[in-house]
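In this view, the complex is presented without one of its protein chains, the others remaining in place.
And now, subunit A:
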Amino acid sequence: MEGIYLLFILLLSIFVGFELIQKVPATLHTPLMSGANAISGITVVGALALAGDETLGEYTMYLGAFAVFLATINVVGGYLVTDRMLAMFKKKK
């Protein structure tokens, strides 16, 4: 049942995603992509549990920690670069 319940979440969030992204104007497509990149860094949440759990063995912790490292690059780099871009989008004065 757990799998089915997760599929439900998947289905609904894909629909929400489609509805939301369709409304993003072409002007903002690049910041949208880099912002989406940052969001995909959510993998860090999954990686944390693997990197800090000693019962899973040392090797798992190293692999998990490397995943934390990579996903953090995504999160920090993605949000900062998106912010840098969006700060430039101005109306005429």
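Here, contacts are C-beta pairs under 8 Å (C-beta built on N, C-alpha and C of every residue); 3 or more make two chains touch, one makes a residue touch a chain; residues count from 1.
The rule is short, and it goes like this: contacts and distances are computed from a predicted model.
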Absent chain [UniProt protein name; select from "5-oxoprolinase subunit PxpB", "DNA repair protein RecO", "NAD(P) transhydrogenase subunit beta" or "Electron transfer flavoprotein subunit alpha"]: "NAD(P) transhydrogenase subunit beta"
Touch list for subunit A against the chain that is not drawn: 2-3, 6, 9-10, 13-14, 16-18, 20-57, 59-92
